[in-house]
Structure formats: structure tokens, C-alpha cells
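Complex shown without one protein chain; remaining protein chains in place.
Lettered A and B in written order, each chain numbered from 1.
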Amino acid sequence: MSAPNAGVTARPGSSSETKGNLPTSDEHAARVARIRSLPGGPMLWVLGALVVVSVVLTDGVFIRPSNLTTVLFQSSVIGVLALAQAFAVLCKGLDLSVGATAILAAMVTGGASSVEATFMPHLPLPLAILAGLAVGLSVGVLNGLVVGFTPVPPFIVTLSTYLLVVGVTFLATGAAPVTEPDERIQGFGDANVLFVPAPVLVWVLFIVLASVLLGRTKYGHMVYAVGGNETAARLSGVSVPRVKIIVYATAGLFAAVAGMLFLARTGTVLPSDGESFMLDSIAAVAVGGLSLAGGAGRVRDVVLGVLVLAVVGNLLNILGVSQYLQTAVQGVIILVAVGATLRLGRRSGATP
Amino acid sequence: MMGGTTTSSPGDQRATTETTSGTWSRVAGRSRRILGEHAVETLFVGVVLLGFIASPNFLTTFNVNSILQQAAVLGILAVGQAVVIISGGFDLSVGSVVALSTMVTASTIAEFGLLSIPVAVLAGGAMGAVSGLAVTWARIPPFVATLAVLGIARGLAFTIDNQGIVISDAQLVAFHAAHVGPVPLVALVWLAIVVLVHLLLRFTRTGTHWYAVGGNLETARLAGVPVARVQLKAYLLSGCLAGLAGVLFAARSSSGSPGIAAGWELDSIAVVVIGGVSLLGGAGNVLRVALGVLIYLMLANVMNLVNVDTYLQNVLKAVLILSAVTIPLFVQRRGQARRAS
Partner (left out) sequence: MTEHMDSAVPDALVRMVGITKNYAGVAALKGVDLDLRAGEVHCLIGENGAGKSTLTRILTGAEQPTQGTIEVAGHTHNELRPAAAHELGISAIYQETDLVPDLTVWQNMYLGHEPRTRYGTLDRRGMRRSARHVLDDLGVGLAVDLRVADLSAANAQLVQIAKALTRENRVLIMDEPSAVLSDHELSGLFGIIRTLCDRGIGIIYISHRLDEVIQLGDRVTVLRDGRGVETTEVRDTSIPAMIRSMVGRDLTDQFGKVPAARETVALSVRGLTAAGRFQDVSFDVRHGEILGIAGLVGAGRSSLLSGIFGDLSPDDGEVAVEGQRLAGGSARAGIAHGIGLVPEDRRGAGLVLGRSVQDNVTLPSIDSLSWGPFLRPGAMRRVTRRFIDDFAIRTPSPAQPVRFLSGGNQQKVVLAKWLARGVSVLLLDEPTVGVDVGAKSEIYALMNRLAEDGVAIVMVSSDLPEVLGMSDRVIVMSEGRVTAELSRNEATQEAIMEAAVPTSAAVA
């Protein structure tokens, strides 16, 4: 969607840099190359700097194990959701439905395992979890089928499924919350393994899973190819619709997992929960530096994006900045982070 | 002429008239062309008829006025959104800017009186400027840039007062309640803006440049169009209009509400799309967008009148948006296939 503007926009304010003085621009390119080749990429250093700033500003409160655990615990849901979003974005798409899907999946699993909810038959816990996952998968497959076989832009397709899923959620539950799911679910949310909260471990598990899928399988190979250049991929024998269906199905499945983590963490789910999920997941992916034009970026970048936003949120919290101002500050940080990384990337990799 | 490419498909027409012969098929071709070119108008008439048949309360003055009052707020937002999309961008911040504007209006009106209206509009404009500069100067993709501004505006709105502020200014409330003849004043304000922006798009250099930048950015740049300034103007306009929509909303609800208008960015995009604007930029017509707004609100209204479940309405809305985008795409594609033959 943003592709027409991403590439060849006019270059206001940059005229001074491209003046014919070769030495300076070469020096500059070299400097940029050094910045980009920092081990771990620029985002890791942004995160490092943020951590240092946080430690100093909070007199060390930030670095306390209990606080760090909280930061990780709180970002586990968005962490998995951002991975879901990353699949779509890498394939030159976008999935606006991930947040709504997560909540629907949480309601289904919670509802089916709770004795109180009436909209779902009571199911044993494993089946309830499977039902939630199945919901996520179906929404994803639906997205994938439409994106894969029609020329409708992913933005519109997933906007429609977003509205559809929200509608279905309210319709099915009558806007009532799901409370008291199976106590094992909540028990899982409170559990720790070696001082690490169980939801964080699930997040790590899915980070590994996503890395393997994207980096070590031929499926990931094709995702990058389709996201980078759909025509070239098609002419190389890649079945583009199939790749897209798998991508959106994976996103749906990951979203369902994120929803269940949310259920485990909070114990109750309202149909109106998760309103910010969609935008949060896109923000994390964008801050991490994935190109919304597709085909470029790694799982590591997505994780860094989530952590940067989480650290900023936590810092503002400790400093006592109001919840509300935090939203605004996060917006500013997205602008600065994305703007800065884009500028760096553009200058070093200018192409005809 | 230049509007509504998503709904009309010249290739289709040409192929039809070329490949078939005889009076009957010419007539059929022509009527299909008229339907194709005027899909939005056709849909509008269809929805009015649907409402008329479905409920005796649909065409009452009270009901029509209530639709028009809603249309004023969403419609003004949609005009800004349409201009941004025509120029090849996206504005996800409009909903939050409405909320910010209601808060600015509510918090300044006791002191400034009606002067708070321009203040609120300028606040919206400032948000538009941030979006515009992020897109043009920092060259952040519009989607991400306006998403960030969405957060900024919402945060500022809550920071002004997280509870909301009641407005007791009689003038403002009276302004919203005012009618010219049977028509609500705010609807006329909306109409005036639609016509103004339509003239801007059609008869000014800036307007042509919006189409050019959205239609083919590189060509516009090579023709010496100041691309960055042109895009910035679009976001500024969208911000200001969102600010104005916020004023109207504050007047309607007699309050500033920081949490209001969440998700309106999607509504505004939806009505722009229903109004036949191409999401790829470069084509569209704000008069049709105005019809799109009415179609969207009338459908919701009809569903309310016949007691369709609120939640089911969401589902139907989704189907409407998807088909509004999908159908022209397929018509176009078939047109292209035919043109080749």
C-alpha cells in the first residue's frame, strides 16, 4: 500500500548531501556502512542505549530482576502477535486481523474450558486449546485464500476479516466477558520456570519456531522470494497463492497462541479487549526495521522492536509518566526510530 | 472524467462495443457502461430504495436529519482521507485527531468562546503537519508515520484530561442544533467542504498535482511538481478537516471525550473506498465519496431500523467493504483481458 511512496519520493532537504563533492559523500557512505555493520545491527544498539538510559534514569530500579521479568512477561503477548504480523509483512502484506483473531481464540478457549460461559459447549482443556487454535487457523486460511487468489490488497482483505471477527466475537458472546477459565490456564500464566515466567518461555519457543520456519525451511525461502518480488518468484516456479495461504495461516495460528497467552496472563477476556493489538503489532514490526515493502527483515529484528517498545513503556512507567502520555511518547519513538533507520539504510544502499 | 477509475473500466466498454454488433447489444453495452461509471450513484439509489421499502421510518425528516448529522462528522473526515489517498498516501491518525480536537475545543471554549474552533482546527492541522513531515521529510511510509501520529494524538487527548470535559457553551451547542429550513446546519457545512475540496481538486494546480503525485510519482517529479510540498498539503488538509470534525462532534455530544472515535480511521477509509477512490492513488472524486458516506451510514441506519443485531452489523459492514473493493477490481481485470483480445 505504501509502496508507491516508499521508493522514489522526492528528496527535500537532501540536496546538500548529494552535491558533487565526492570525498564527503564517500566518507559519509563509509560512516554509514560502519554504523550498519555494527554487530547485531543498529536496533540492538538502540536497545542497548535505551537500557543504559533506563538504568541511569531509574537509579537502577529498571535493572532489578523482578522488573526485567515484568517487562518480559508483559511483552510476551505482543511478542507472539508481532511474529504473526511479521509473516504477513515479510510476504509484502499486512494482517489487520491478528488482534481480533487473538481475542476470538482466547474467548473460544476460555469459554470452552469455563463452566460459566454459555456460548460454548464445555470441553476438556486440550480440546479447548485445540478449538482456539483451529479458530486462528481458519481466519488465517480465509485471509490467505482471498489474498492468494484475488487481486484485492491484503490491507482491505484483512480489514474486512478484522471487522468480521470482531462481529462474530460480539455476536457469539453477546458482549459478555469470559471469566474463570480452567484453573490450569491461569496457573500456567502464574507459573515460573527458573524465575522465568512460563508465558515468556512460550514466546521464546515461538521465536525459535519462527526463526526456523523463515530461516531454515524452503517455505521461508519462498516467503522471502514472494515478498521480495512476486513476479520473479512465480517465474521461478514458486506457487505464490500457496505461499500466501501458508503465510496467513501461520499468522492466524500465532495470533491464536498470543490470545491464549493473554488469557493465561489476565484470567478474563472481554470481547472489547485487545483493541490496541493490531496497531501494537504493526508498530513493533516497523520499529524493528522490517520493510513494509516486504521481503526483508529477520525474526531478530521483530523481537528487538517488541523489546524497544516494552523498555520505553516500562521506563515511562517507572518515571511515573501518566499512562496516557505514554501513548504519545511511544508514537514519537516510532517516528524517530523508523525515520533514523530508514535514513541510514537509504543512504548506504542507494540504487539506480 | 478523471474520477472513479475503480468503478469504470474503459477497456471493458471498448471491447464490448467492438466485439458485438447490432442495436440491442449496443444498448446493452451502453447501459453497462453507465452502470459501470456510475456504480456509486446506482448503489446510493439502491440503498435509498432499500431503506424506503424496509422501514416507514426511514424517509422521515427526523431520521434523515439524524443521518445527515452523523454524515457531517464522518463525511468531513472522509474528504481529508480521500485527498490523502488520491495523492498516494494514507492517514490512519484521523480518528485520534478527532478525539484530540474535541478535547482542545472543550478545554478552551470557556476561555476563548467560539475562537476555540480555529484553535481546535489548528491542533488537527499540527498533527497533519507531523504526519506530512514524517512522510515527506523523514520518508517514513505513510502507514507507519500516521500510525505513530495516531498514538501521539490519542495520548495528547488523554493527557489534557483523561475523564473528558463537559461543554456548557450555549453558542456551540446552538450551532450544532441550528437548522437552515429543515436541513441541519452542520450538514451544510459538510456539503460546503465537499464542494470546496471538489473545486480544489478540479480547478487548481494543487488539485491536479495531488492526482499526478498519486497516479505516477516519478512522472510528477520529473515534470517539476514539488512532490514533497504537494504531499504535505494533503496531510495538512486531512489534519485540519479531522480537527473540524472534532469540533462538530464536541458540539453534538456537548463534551470533549479523549477516548472517542477509536477505529474511525478504518471507517473513513471504508467510505472513501465505497466512494470509488482507488487505494493505489491517483483517481477518485470527493462528490462520490460523499455518496459513499451516505451509503455507509444509511445501511447502518436501515439495519438499526429493522433491528438487525448490532454485532451482526459489523459482519455485514465487513462484507460491504470487501465487495466494494473487490467487484471493481474484477471488472477491471476482465476489461483488461478483453482489451487484449
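Note that a residue touches a chain if its C-beta (ideal position, glycine included) is under 8 Å from a C-beta of that chain, and two chains touch if they have at least 3 such contacts.
This structure is a prediction, so every number in the text was calculated from the model and none was measured.
Of the listed positions B:G51, B:P184 or B:G282, the one in contact with the omitted chain in the full complex is B:G282. Only one of the listed residues, B:R139, B:H176, B:H198 or B:R221, touches the absent chain: B:R221. The missing chain, though absent from the display, is touched by one residue of A:N229, A:S276 or A:S322; that residue is A:N229.
The missing chain, though absent from the display, is touched by one residue of B:Q163, B:T204 or B:S323; that residue is B:T204. Taking the complete complex into account, residues 1-2, 5, 10, 14, 203-205, 208-209, 211-212, 215-216, 218-226, 282-283, 340-341 of chain B touch the chain not shown.
In the full complex, the hidden chain is touched by chain A at residues 15, 18-20, 22, 25, 216-222, 224-225, 228-229, 231-239, 295-296, 349-352.
Going forward, only the chains that are shown with their structure count from here on.
Note: centroid distance chain A to chain B, computed from Cα atoms, is 29 Å. Contact residues of chain B toward chain A in the complex are 88-90, 130, 134-145, 147-159, 162, 214, 217-218, 221, 226-229, 231, 258, 262-263, 266, 269-270, 273, 279-281, 309-319, 321-322, 325-326, 329-330, 333.
Of all residues in chain A, only 1-2, 4-6, 8-10, 12-13, 94, 146, 150-153, 155-157, 159-164, 166-168, 170-171, 175, 275, 279, 282-283, 286, 292-293, 322-332, 334-335, 338-339, 342-343, 346 touch chain B in the complex they form.
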